[in-house]
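Structure, as structure tokens:
Only a single protein chain was left out; the remaining protein chains are all shown in position.
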Amino acid sequence: MKIDKSRLEELNQSKEWLHSGTLNGLLDNLASQNIDGQAIIEQLSKFQVAIPSWALGAGGTRFGRYNFGGEPSNLEQKIYDVGIIHSLTGSAGAISLHIPWDIPSDAQAIKELASDLDIKFDAVNSNTFQDQKGQKHSYKFGSLCNESSESRNQAVAHNIEVIKIGEQLGSKSITVWLADGSSFPGQMNFRRALDHTSDSLKRIYAEMPSDWSMFIEYKPYEPHFYHTVIQDWGTSFMLANECGDRAYTLVDLGHHLPNTNIEHIVSTLMYKGKLGGFHFNDSKYGDDDLTVGSIKPYQLFLIFNELVFGMLNNNAENPDLSWMIDASHNLKDPLEDLMESLDAILIAYAQALLVDQALLKEAQQNHDVSYCQQILQNAFRTDVRPLVRQARINNNAASNPIEAYRKLKVRKTLIDERGMDVTATGL
Amino acid sequence: MKIDKSRLEELNQSKEWLHSGTLNGLLDNLASQNIDGQAIIEQLSKFQVAIPSWALGAGGTRFGRYNFGGEPSNLEQKIYDVGIIHSLTGSAGAISLHIPWDIPSDAQAIKELASDLDIKFDAVNSNTFQDQKGQKHSYKFGSLCNESSESRNQAVAHNIEVIKIGEQLGSKSITVWLADGSSFPGQMNFRRALDHTSDSLKRIYAEMPSDWSMFIEYKPYEPHFYHTVIQDWGTSFMLANECGDRAYTLVDLGHHLPNTNIEHIVSTLMYKGKLGGFHFNDSKYGDDDLTVGSIKPYQLFLIFNELVFGMLNNNAENPDLSWMIDASHNLKDPLEDLMESLDAILIAYAQALLVDQALLKEAQQNHDVSYCQQILQNAFRTDVRPLVRQARINNNAASNPIEAYRKLKVRKTLIDERGMDVTATGL
Amino acid sequence: MKIDKSRLEELNQSKEWLHSGTLNGLLDNLASQNIDGQAIIEQLSKFQVAIPSWALGAGGTRFGRYNFGGEPSNLEQKIYDVGIIHSLTGSAGAISLHIPWDIPSDAQAIKELASDLDIKFDAVNSNTFQDQKGQKHSYKFGSLCNESSESRNQAVAHNIEVIKIGEQLGSKSITVWLADGSSFPGQMNFRRALDHTSDSLKRIYAEMPSDWSMFIEYKPYEPHFYHTVIQDWGTSFMLANECGDRAYTLVDLGHHLPNTNIEHIVSTLMYKGKLGGFHFNDSKYGDDDLTVGSIKPYQLFLIFNELVFGMLNNNAENPDLSWMIDASHNLKDPLEDLMESLDAILIAYAQALLVDQALLKEAQQNHDVSYCQQILQNAFRTDVRPLVRQARINNNAASNPIEAYRKLKVRKTLIDERGMDVTATGL
Partner (left out) sequence: MKIDKSRLEELNQSKEWLHSGTLNGLLDNLASQNIDGQAIIEQLSKFQVAIPSWALGAGGTRFGRYNFGGEPSNLEQKIYDVGIIHSLTGSAGAISLHIPWDIPSDAQAIKELASDLDIKFDAVNSNTFQDQKGQKHSYKFGSLCNESSESRNQAVAHNIEVIKIGEQLGSKSITVWLADGSSFPGQMNFRRALDHTSDSLKRIYAEMPSDWSMFIEYKPYEPHFYHTVIQDWGTSFMLANECGDRAYTLVDLGHHLPNTNIEHIVSTLMYKGKLGGFHFNDSKYGDDDLTVGSIKPYQLFLIFNELVFGMLNNNAENPDLSWMIDASHNLKDPLEDLMESLDAILIAYAQALLVDQALLKEAQQNHDVSYCQQILQNAFRTDVRPLVRQARINNNAASNPIEAYRKLKVRKTLIDERGMDVTATGL
């Protein structure tokens, strides 16, 4: 299914009177603060976030999973789904594949389809956190860190294969998330596990094409509940330094201990030129994988504030960041959930662009703590939704994507096409 | 020092052109959603929050404290300080005293001063969490829970004295916060400590005038680090039930374990008619006592959403809630910090008043999770600051209180009057 | 498969020389402290813990599951597995069934088999946290709390059916664990959800035979990540009080927020006569469901210290506690894991029985904090394993159950009997 752009234009027109009023009011208000709202709209229009191929169907928990009708059952359908989101939002111009769930049978055809829908291939993701049917050596006790060289070699070979598949599609980076760890004190020797992981990562790094990057994810716990080999940004940063210049840390918002100041980590990584990518989601308790912005929107704004500052002051060699949504859609329509995520991301980005960095610096140097807080909160309190809507209109997308999605009865069409009981690969 | 109201009017007038534009834009926008903005402004005008007498000077941590110039050194000066805040914000029409730090030498004179400044006496607070000079029996090992009946009796007598002082001033409630607990396994017998606490509370309850209420605070840890006798809402609720109809639970936002869903607790207490009061502050790690709204503004909105729902659907016997700010002003000017707090509270309240409860109920009954989220976020994303400003203007207060405070050079005046090196009683 | 008791006796004999030496040394040491070690051995022999039917196969996480060979594929085989554990340990004389996973086709035959193996039927467990194939109304948006009366009625009827099945087998209690909750602010109305839950529980309570008890579990999060209807002991306690005298709170060690003082909750519930049951497991991060005692053995001891104190001072109407292991065996042989759990439980119980309660009370009343700590730590530091071994020998079980299990090649026999690729029902 593809979205009919003329229908979007109609829908946008019908709300134009309301939108233009609030937009103009906001632009005036910003102008009175010497902020160029149009420039912000342009930056928002350019902002693109990757959709992971596994997020297009319903997720679940260890207690069960509730199917959602019309899920995509193959890679082609997944790309169509991203195409729908991109048509509606104008900001989902990339897909991130997961191997082995999304191995293309005909890479050329898949590339053409994606190109036709204006979708790029972002980082490819390897999977050594579960055993695939018929797999020779198990990852039950680790992959890149395993005491057994056979499991390690197999996991390294898998990552290299993932890079090869990515090359065919035009990806330029691989994301390595390792579940490797242990659930009981004594089960694993921390030092040997770290040593093996470092060696394995270097072997994968050595096989990357020279224009590729490696993103190393970290996570404190789950699926192991005592120790994870790459438990925090410090370990990822250390390993990335050991691998080389094109190895970076990837931050997934849900992969932190309670109360972690994530924006501080983001700032340090950008400062040191080692921030490679971002996985957006939100959480209250652990790696809850909820819609980004649904629980802690102020934290999201503070993170974007660091990202904007980092991008403006980037003296180090950070790459263009690889942005991706990584949530689990257990209760909502996955496509609606992804569009809510994109909305929250653009809102936080717009708010961060409102911050008057010169004024903030001055207040910081004066130790005027109240005023520092007010500068940030003034940006956050501003209702920037008219800017986000205009950015979408400028991209020929829907002013209000979810409303359009519902009016166009997209889910019903997908169910009609694909049926109620399909399960997306990998779920 | 007293604020010159005509100066406020001048300041408000100078920004009127900007304010009225954004206000009208917002009122139109709300009208298009069938929301009566004027009614919300009225409710905001009526909302009054108590200032605790100990918050008017600089706070500190166990590692030290940095004095702030011009702190009030006696009860009269504290009331003048609240008067300043109330003049500027129109929403600080009450003070909450702390005994023994604020025993009035001439109750009648103090009452008249407060009345003159339009300030009421909210709940009085007892102090059995530290020893006062010359105190006969120590609270080092507990007060109402102490194994020693002498310490218990002394603590009960102190609370009764606090009630008597409150009666003289027109207070109608007492807040009991107990530090009682233990720092090492084995130090205290949980059951005996709970039993003693229940008995002591009943003895205090029995001495309250018949139109008084008792608010029982809970806290999981600090200043004791293994166990606190009243560690959570469940214990406070149980004790309040044991005491009687006029005993209630008091929620302090900072008194929860990591990740607690506080709004859920608020909802349950209101539902059962047992929510008596609220202490506003914010925190990232523990009982950090930061400015409310500075860390988790969305949580504050969600709490107000429950409060508004509870007030609209109050089938049970909740009293009028006793609202108080309870933060520690370690780095900011205490008066500015309190005004930032009042601002954040009114913003959250205004946002909660925007929620369309009928629409939300319908979406909940349809299990339309995306839409439920959008209804709340639409209210939260709306920039309600013009409503709050108008509510202040209607109360003859400052449209922008902190700006006015700075333009009127209030702190400088206070320092001139009181000196740089005064320390507020109790700090 | 059944364990040959004469083989156990042989194995025990072969280590007798070593065991009797350390046991006698310990008994002398205890005697020097006026502790009767033989009496403790007797209490340990009598202590019985239920094994849940779902714990006999490999568990998993949302990221995957690794099969374990020889898993039981039906209820009969599950009972045989518990029989093996009970033969080896002498302390697993009960099974706790999970409906609909374990509906007996021939209740009488199952009862006879269990009786033959000296196994009782402990609490039965209902399941409304996932949809079963062909189920009419979904629990995706709640069961007892659902906005839809159809889902609620179905869930109530299921619980009543579970009670009926339990009656046939001789159970005397039902454990209700509800996943009911929401993952996004706004999704559910807290008050209506609580109200519906209370009503539904009362309807189930009303259908219990007069000698039955209901155990109400609580949990702060997972599988929902914003709010759980019964989020803490306070809510469970309130609901149990609303249901009636035979409704109790059930404590699962993993169902708490970070840093919760669980032993304090246990103490309060026993004091108020409302502690009904216990689910043993251990965790470092969340509901990790690790082997009890593997992460926080001192906490387990402190909990048993409260339980022992509560049982000695039980002025209220607590029932005989229903003890159950509730862990997820993702990495270890499930039967070995359960035996490690039983070992840890008996060790903690033995240590708690060593505490000199009179001495402790005296030290508490003297506020001798150092000594209080030493009394508890002296009990915990004592190596009580000889007492536990002797208790097992007295029960005609194995002195060292896991060693015996391995020497008798139990797992190999089970794999030979049942195959490598069976999956236990419900997993």
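By letter and in written order, the chains are A, B and C; residue numbering begins at 1 in each of them.
Here is the rule we go by: a residue touches a chain if its C-beta (ideal position, glycine included) is under 8 Å from a C-beta of that chain, and two chains touch if they have at least 3 such contacts.
Please read all numbers here as calculations on a predicted model, not as lab measurements.
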In the full complex, displayed partners of the excluded chain: A, B, C
Contact residue for the chain not shown (choose from A:43, A:153 or A:268): A:268
Hidden-chain contact residue, picked from the options B:21, B:100 or B:223: B:223
Residue of B:294, B:341 or B:390 in touch with the missing chain, whole complex considered: B:294
Residue touching the undisplayed chain, where the options are A:100, A:258 or A:319: A:258
Sites on chain B contacted by the missing partner chain, in the whole complex: 60-64, 66, 129-131, 138, 140-141, 179, 183-185, 187, 220-223, 225-226, 258, 283-286, 288, 290-291, 294-295, 330-332
Missing-chain contacts mapped onto chain C: 18, 21-22, 25, 28-29, 32, 258-259, 261, 284-285, 291, 293-298, 331-333, 336-337, 340, 347, 369-370, 373-374, 377, 380-383, 385, 402
Touch residues of chain A, complete complex, unshown partner: 140-141, 147, 182-192, 194-195, 220-221, 226-227, 231-235, 237-238, 257-261, 263-264, 267-268, 270-272, 298, 302, 305-306, 309-310, 313, 360-361, 363-365, 367, 369, 372-373, 375-376
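One rule holds in what follows: only the chains that are shown with their structure count from here on.
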Neighbouring chains shared between chain A and chain B, ordered by label: C
Geometric centre distance via CA averages, chain C-chain A, whole Å: 40
Separation of chain B from chain C, taking each centre as the mean of its C-alpha atoms, in whole Å: 42
Multi-chain contact sites of chain B, meaning residues that touch two or more partners: 258-259, 261, 298, 369, 373
